[in-house]
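Only a single protein chain was left out; the remaining protein chains are all shown in position.
Order of writing sets the chain letters: A, B and C. Residues in each chain are counted from 1.
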Amino acid sequence: MVRAAVIPAPNQPVQVREYPRPKLEEGAALLRTLFSEVCGTDLYLQQGLLSETPYPLIPGHASVGLVEEVRGQVCDTEGRPLLGGEMVTFLDVHGTCGRCWYCLVAKASTRCPHRKVYGITYGADEGLLGGWSQYVYLKPGVRIVRLPESLAPETLIGAGCGLPTALHAVERSDILLGQTVLVQGTGPLGLSAIALTRLRGAYNIIAIGAPERRLQAARRMGADVCLDVEKTSIEERRAAVMDATGGRGVDVAIEASGNPAAIQEGLDLARDNGRYTVVGQYTDHGPVQVNPHTQINKKHLDIRGVWGIDYSHLHRSVLLLERYNDQFHWEELITHTFGLEQANDALAAVRSGQAIKAVITPWGAQAEEV
Amino acid sequence: MVRAAVIPAPNQPVQVREYPRPKLEEGAALLRTLFSEVCGTDLYLQQGLLSETPYPLIPGHASVGLVEEVRGQVCDTEGRPLLGGEMVTFLDVHGTCGRCWYCLVAKASTRCPHRKVYGITYGADEGLLGGWSQYVYLKPGVRIVRLPESLAPETLIGAGCGLPTALHAVERSDILLGQTVLVQGTGPLGLSAIALTRLRGAYNIIAIGAPERRLQAARRMGADVCLDVEKTSIEERRAAVMDATGGRGVDVAIEASGNPAAIQEGLDLARDNGRYTVVGQYTDHGPVQVNPHTQINKKHLDIRGVWGIDYSHLHRSVLLLERYNDQFHWEELITHTFGLEQANDALAAVRSGQAIKAVITPWGAQAEEV
Amino acid sequence: MVRAAVIPAPNQPVQVREYPRPKLEEGAALLRTLFSEVCGTDLYLQQGLLSETPYPLIPGHASVGLVEEVRGQVCDTEGRPLLGGEMVTFLDVHGTCGRCWYCLVAKASTRCPHRKVYGITYGADEGLLGGWSQYVYLKPGVRIVRLPESLAPETLIGAGCGLPTALHAVERSDILLGQTVLVQGTGPLGLSAIALTRLRGAYNIIAIGAPERRLQAARRMGADVCLDVEKTSIEERRAAVMDATGGRGVDVAIEASGNPAAIQEGLDLARDNGRYTVVGQYTDHGPVQVNPHTQINKKHLDIRGVWGIDYSHLHRSVLLLERYNDQFHWEELITHTFGLEQANDALAAVRSGQAIKAVITPWGAQAEEV
Partner (left out) sequence: MVRAAVIPAPNQPVQVREYPRPKLEEGAALLRTLFSEVCGTDLYLQQGLLSETPYPLIPGHASVGLVEEVRGQVCDTEGRPLLGGEMVTFLDVHGTCGRCWYCLVAKASTRCPHRKVYGITYGADEGLLGGWSQYVYLKPGVRIVRLPESLAPETLIGAGCGLPTALHAVERSDILLGQTVLVQGTGPLGLSAIALTRLRGAYNIIAIGAPERRLQAARRMGADVCLDVEKTSIEERRAAVMDATGGRGVDVAIEASGNPAAIQEGLDLARDNGRYTVVGQYTDHGPVQVNPHTQINKKHLDIRGVWGIDYSHLHRSVLLLERYNDQFHWEELITHTFGLEQANDALAAVRSGQAIKAVITPWGAQAEEV
């Protein structure tokens, strides 16, 4: 039997349930899960804040483990077949159809209506389709990436879903060499956005976040100026940003906070003719007020929403981890480790802001705080 | 003496005043004004809605006329000297410094803080620096464009400031061949946006505006579907747009209405991964509510503010008028013509929505409605 | 039995052969061919100039006809099932894998190594996979587009493969409103490039081609200046282009000629900081001499190769035909019509330059010259 942590229904505590080990269909593989991430989205799922969630649900959309079993030919994008025993991660997005108007005409793959996501829109009734499980069933067509030998699974899960999402956002931000960038939010997404902004050759990186533990991590990931959102007023932060930018505001601002109030502040802190990328608003907290004259039109501003990732973002994230982890040490973002039985504690650690990154070890026994 | 129409102070009626004919400094020229435009911005100026307006003010930022006098060498961008007698228009934006951070590092010329605008930020105390005047003083460095022989001054002024502004907005919108585009607003700016969208090879063009006279013009400029904003509900318009787009919304929406409420509607009518260009919010009417989750982040939307124009937009507008006016007949947008003495009537005609385009003829005697 | 025209081997005349009517597999459809195009590529196939051609081969990569039979559910990109009887065309490119590095990481779908092309890289031994056949077997996954009711099949085939290929090239050329564009070549590809350049709002369009019949077509498609490559020297053409562009050269040049010598001329006729798009070099005629200092580096030139099309190019081509054919009349490009038995005559008509566009009517009896 396979043990998995399950959200039975909105606002219910997570339970550990047992499922039979699945038989593989042709083209499928089975992943023995070493680590699966606890993400802010998992909080929303447990709170019932996402629409059309198929409860009961096994959370976990970023995971790493060993290929336990393969049925038929399952290849990576280089066409190399998986034989079993490889350390891999996989793209949580599955089933992008490649046939619809969004896929073929708009080439907007992250908006394909047929797209499903492991641990978010696939329910437990459909199989072991989330990472908080000893095994994950990798359906035919799931995009699997081998970890390079030098890349530890802890590093991969320390980066988690935040790194490829940040990669998508940073690329949409079109940062030029030597520009000054503001990152709003110092959770896992914001921290990876800081690292990647550093990797794009920014001049100054300003981070707004909290608590102090996360701001320390922000400094390690490359932030030059850190502003504690809980200990500063909006006027103080504005003064700090203007002071760092000749009174103009930042060339690029990246919202990675999940807080709608950040939008108004970000629109004000981006400079005229700058860019503002919105990537942290992953659930609906209602509207905010925006002034279309002063904050968009007269400002000649570009605002860019960023939804989800595609395979290229995951693929290149793995390459970046291989090449640059010596500089950033993503595994150090992991502050808490929990077994399946402590999944509710894991959610609590993330909810409180205590954790930077919490991970589930489905085969481990003990919770641990780094 | 030179007669000019002047706004003496906010909310005061326009008066005709007389000024001495100016002496030219080296590199300056004098324009004998044939036509000058009445634009929605002139209403704002008369109502005192723009900040830091230098009253008394001679309005008129888009004008056409004959070169009356030149002092020294004054050349067009091809390096051909003006000798007097040429039919020309000129870029209202003057004094972009070419030396500041915005000009040189950001290359954001429309946000140069040294930039001045004829008829808007230059006051009457500084000279004949607005088009509602028998003569306009073209300072050294003003960018002057000759009209091609085949291009009538009525056509140029019928396009007015709306055409180059629409050109800027349409280029920022990155419309692809065969896409469906929504234009919000059927004033001069919206009508030129419709024409240019047609010139970019859109498939369907949907216009939202009023009154009927302007919607008829929208059809002539190339709109395929026209929705009367005064006679339809927001639900009816949404249904019409979704019906025309397979339920997805438009590929590109362009706001050219000046109405802040248009923002919320436009954000909803653009499709996922589409673009929304905001070019009509030329004065501050306060904030609107925007949902950062559903309308930006999840939508993966690009929102692009567009402020002002630079010389290239005017230059290419003249080329487009020369080449394509047979298709669009911009001069037919002129519905009203007024002498200097009727300037208040001109503002009233624009304010009421009666006029599509009203023009001032500083040397003419009689008001006329087409 | 199904009759089809077949190239048996390189440099062999085309033969009409008979094949059994195929049984459909699940997800397949059968097209009753009304028209199939004769393209310059078919000449290369008959001459053995393309590598790895799977002879015997049924040519014909752009075709239009009626859905004769469907097995299972076959949908268009809007998800509407085909029932039989619809007038359709289809994307010749099939089998782009969606799984490899080129598809997923580079997003370079036209360079997917698994990609096959009807009438070019699929051979007759694999089925009725070319348009010079009474029926074409549409394999599962072939992208099918319905013709709008107002769009005649003659118009679709008059545009043929040239229109979507030109669409790809024109989009890669990033033509701005009011720019001057040179199109080299006045065959079907060049003529559609002229039409689409017009649809992008170019100012002047200069065409270089021959013979006179094609130059007349170029004028109809929107060329402002036509230069007969057989009756002018390279110096005369250069003088004409410089005369039309203030001595600077064109903003954008598009090579659609298939003649390697055009490359050197195009590099010289594009202006500094302009663009040069190369889309006509569909077979290997050996190298040409290029000066990297004067023609690339000092010129600050962008050169862009364009290979093949994807579904979006075909989809939007059909929308453009529906919306704009009244302006361009693509069906008038068809100068010759041939039955299957006259396929060798069809190739001869294209080879000689006599034809602008020749089409095969697999069910028709008689050759015809318009």
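Following the convention adopted for this analysis, a contact is a pair of C-beta atoms (placed from the backbone, for glycine too) under 8 Å apart; a residue touches a chain by one contact, two chains touch by 3 or more.
Treat the numbers as computed from the prediction; the structure is a model and nothing was measured.
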item	value
Given A:Leu199, A:Ile234 or A:Ala261, the one touching the chain that is not displayed	A:Leu199
Omitted-chain contact residue, chosen from A:Ser317, A:Thr337 or A:Thr361	A:Ser317
Option from A:Val16, A:Cys97, A:Val117 or A:Leu176 whose C-beta touches the chain left out	A:Leu176
Absent-chain contact - pick from B:Glu52, B:Glu78, B:Glu230 or B:Asp326	B:Glu78
Chain not shown, touching residues in chain B	75, 77-79, 98-101, 104-107, 141, 143, 310-312, 315-316
Contact footprint on chain C, counting only the chain that is left out	101-102, 106, 108, 110-111, 246, 248, 251, 255, 260, 263, 271-273, 278-294, 296-308
Where the missing chain touches chain A, by residue	78, 167, 170-171, 176-179, 196, 199-201, 203-204, 246, 315-317, 319-320, 322-324
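The rule is short, and it goes like this: only the chains that are shown with their structure count from here on.
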item	value
Contact clusters after notional removal of chain B	one piece
Copies chain C and chain A - interface residue numbers shared by over half, same or different	same
Geometric centre distance via CA averages, chain C-chain B, whole Å	40
Chain B residues counted as touching two or more neighbouring chains	246
